[in-house]
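Of the protein chains in this complex, all but one are displayed in their positions.
A and B are the chain letters, set down in written order, and residue numbers restart from 1 in every chain.
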Amino acid sequence: MIKKKVLIKIVLQVITIAFFLFTMFPFFVVVINSAKSSLEIVTAPIDFPDQWSQLWFNIRTIWTSDSIRYASSVYSSVIITTLSLITISVFSAMAAWVLVRRKTGMSTFIFLLFISGLIIPFQVVMFPLVAFFRIIFETTGIRMLREYHGIIFAYIGFGAPLAVFMFHGFIKSIPVELEEAALLDGCSKPQIFFHVIMPILKPIFVTISILNAIWIWNDFLLPSLILGIGQDVQTIPLAIAGFAGSFVKQWDLIMTAVLMAAAPIIVGFIIAQKHIIKGMVSGSIK
Amino acid sequence: MKRSIIFIMILALVLGMAVGCTRPAEQDDTVVIYQNKVEIHEQLTAFAAAYEQATGKKVIVKTSGGDSPYAEALRAEFQSDRQPDIFVIEGMGGYNTWDSKLVPFENEEWMNHTTLQFEVDGKIYGFPVAVEAWGMAYNKDLLEQAGIDPATLTSQEAYRAAFEKIDSMKDQLGISSVVAMAAGPDMRWVTGLHNFNGYLSAGLPYGDTTILDMLNNGEYDRERLTEYVDWVELLFDFADRTVLLTGNYDSQVSQFATGRSVFIHQGNWIDPWLQSNNIDFPMGFAPHASVKGEHNAIFIGAPSFYVLNKDSKNLEAAREFLNFMAMNEIGHNYMVAEANMVPAFTNVTLLPEAPLSANVVEWLAKPDGAYTWLQNDMPDGFGMGTIAPIYEAFAKGDITKAQFIDQLAARISEIN
Partner (left out) sequence: MKKETKDKVVFAAFLAPALFAFVMVVIIPFFMGLYYSMTDWTAVVGRQVNWVGLRNYQNMFNNVAFQYSFFRTFLFSFLSVISINLIALMFAFLVTREIRLRNLYRAGFFIPNLIGGLVLGYIWQFIFKEVVPAIGGRLGISLIENLLLLSDPNLTMFGLVMAFTWQYAGYIMMIYVAALLNVPQELLEASEIDGANFWQKFRNITVPMIAQAFTITSFLTLVNSFKQYDIIVALTAGGPTAIFRGQVVDSTELLAVHIYNVAFKYNRMAEGQARAIVFFLMLSVVSIGQVYFNKKKEIEM
C-alpha cells in the first residue's frame, strides 16, 4: 500500500517535470538563438551559439538602432502601462463603490451598461474609435491619436467594465456598518472611500493590476491603431512588429528583441511571484 | 489624508499629461516624411540632419514597415489628425487610393535627369526613390561548374535544359535544389507581385501597359497566361520544397548564399543581407523567361515614389528637400554610398559597390534591357491578397495546372 503511494508520487513528479521542461523549451530556444547572426540562426537553430558575445552585439544593435528606437519604446511602454493601471483601478473602484452604495434605477442601468462592455469585442469598435478620435480633434482641437493621454484614455474605457464588475462584486460583500461608523465619526463620503474602503479593496487591486499589466504591456492591436507604427510614441510590441522590415524577417534580431521584451516582465514576476500567485488565486474565483 | 493626497497627485498627473503631452515637437515649418523602407531609415535620418545643417531647414523621417504593411499604416495615418507632408506610393494602386490628396510637381530640376518619375495624364506626381531590379540571380561559380553560360538563358526552353542539367549534377555541385524560390504565406510579394509581373510586362516594349489595362478591365489573354504558368511550373518544379512552401526571406536567401541553390528569384535588395554575412561569390542577373520567346531584359523600375500631400502647409520646403536629394552631392552620397541604392537619376556618377546592384546598372545601360514594373498598378490587394494564395495552393499540389490557370483567370475577371 505504501509502496504504491510512493510509486504514484514518483510518477506524478516525473510527469510534472516533463510538462515543465516542455513549457520552458520555447524560452530555451529564444535564449540560444538570440546570440546568433542571421546566417547562423537559419543554418543551426538548435545548436548553442558559436559566440555568446554575439548576444551583446545584437542587444546593442537593437538598443541603439534609430529605426527600432527600443529605448524610447521601453520608456513609453512603462509610462502607458503604469498610468493606465493606476487610473483604471482607482476610477473603476470609485465608480463601483457609488454604484453599489446608491441603489437607484439609474445605478442599475449604469452597472448593466458597464457589463455590456464585457462582451463587446475590440474589433467592433476599433475602426469607428479611430474615426471618432479624429472627429474630437477636428471639433475641439484636442489630439487623441498618437498621444500618451489618448491611449491611456482608451485603456480606461476598455479596462473599466471588467474592473467595475470585479470591484462591484467585492464591495457588495463589505458590510455597510463599517461606513456608517465612519460617518458617525465625522468623515465625509470621499474620506470614507479613501480611508475605509480602499484599504479593504487591496487584494482586488492587486488582481486587477496584474491582469491589466499583462494585457496592456503586451497589447498590439489597440496601440497600432491609436499610436500608429513608426510614430513618435511606440510601445515595445509596436517596435518589434515595426522593425523586421516589411518583407524581411530578421530572425536573429527578432529573437533578441523577444528576449529583451520578455525578460523584464518575467524577472518582475519571479520577484513578486508570491503576491501575484496569491492575488490571482484569491481574485480569480470571486 | 495621505491617501487623498496621493489620489489628487495621480489626478494632477493625468491632467498634466493631457496638457503636457500636446508637445509642440513638430513646428509648422518642419517637413515630415513618412516612408516605408525600414532598412534606410537611419541613413535617411542622417541625410535629413545633413540637410538641416546645409540649409537650416528641418526634416523629420518617420518609418513604418514591419508586419503591418505600409499601405495599411498609411491609411491609419490619414485617418489620424497628423498627416505627413511627403509620403510614399508604389504605383497606380496607391494613386487611386490617394488621388484626392496629391498635388503634382512642377518645373523641378530633378525632372530633367530621370525617366522613372510617376506620371498620370502628363502630370508628374511621384519622385522615384531608387531603382531596383529583379531577375534570375545566379551564382556564377556554380553555373561555370555546370558548364552553362548565363548569356544563353533567354527562353523557357533554354532554362528547362539548363535546370535539368543542373538537377542531374546536384550532388556534384552540392546543392539541394536548382532554384531558391518561395511561395509561402510570408513570401506573397515574390509570387503575387514580382513573379506575376512577368505576365504583365515580359516581352513587351518598356512602358507598354496593354496586358495591365486588360487586367484592370477584368480581361485576360488566355494564351499568354498559359505560357506564363509554364514558367511558374518550371520554377516550382526545380525549387526546394521546404523553402518553397514555408520558407521566409532568410531561408530563401540563405539557401542561395550558402551555395545550396544556383538561382534565386529575388532582386538586388538582397545585397545588404549578403554583405552583412560576408557572402562575396560572383553573381549576376539573367532574364525571366516569363512567357514564350526570347528575353533580354530584367525587371527594372522605381519601387516607390515620394509624393506630396496636397494639404501640407510646407509644400515648398518639401519640394526643396527632394530636389536637394536628387541634385546635391550630399544627396547622391546618401543614395548610393549610405543607403546602397541604385539612384534613378542620370546625373549621379557614383557607382554602387554591391555585386547585384552593380549588375543592375549594367542592365540599365543596355538598350531595351528593362521590362516595366507594373505589379504595383493592379487594384489594391490583388497581387498579395487575391492571387498569391493560389500560387501557394499550386505549389502544394492542392490544385492542378489547369485549375491554377482557371483560378487566375477567374480572379482577373472578377475585377470590375
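Just a few scattered comments:
Keep this in mind: contacts are C-beta pairs under 8 Å (C-beta built on N, C-alpha and C of every residue); 3 or more make two chains touch, one makes a residue touch a chain.
A quick note: this is a predicted structure, and the numbers were derived from the prediction, not measured.
All shown chains touched by the missing chain in the whole complex, by label: A, B. In the full complex, the hidden chain is touched by chain B at residues 67, 72, 75-76, 78-79, 97, 100, 184-186, 241-242, 245-246, 248, 251, 380-381, 385, 389-390, 392-393, 396, 398-399, 407. Even with one chain removed from view, chain A keeps its contact list with that chain: residues 9, 12-13, 15-16, 19-20, 23-24, 26-27, 29-30, 33, 41-42, 44-46, 87, 91-92, 94-95, 97-99, 102, 107, 110, 113-114, 117, 119-132, 134, 153-154, 156-158, 160-161, 163-164, 189-190, 193, 214, 217-221, 237, 240-241, 251, 254-255, 258, 261-262, 265-266, 269-270, 273, 277, 280-282, 284-285.
The rule we apply is simple: only the chains that are shown with their structure count from here on.
Distance between chain centres (mean CA atoms), chain A to chain B: 37 Å.
Interface residues of chain B facing chain A in the complex, by the touch rule stated above, are 3-4, 7, 10, 13-14, 17-18, 21-22, 25, 34, 36-39, 41-42, 45, 62-70, 73, 76-77, 79-82, 186, 189, 248-251, 254, 257-258, 273, 276-277.
Listed in rising order, the residues of chain A touching chain B in the complex are 37-39, 41-43, 65-67, 83, 86-87, 90, 130-131, 133-134, 137-138, 142-149, 152, 190-191, 194-195, 198, 224-225, 228-232, 241-251.
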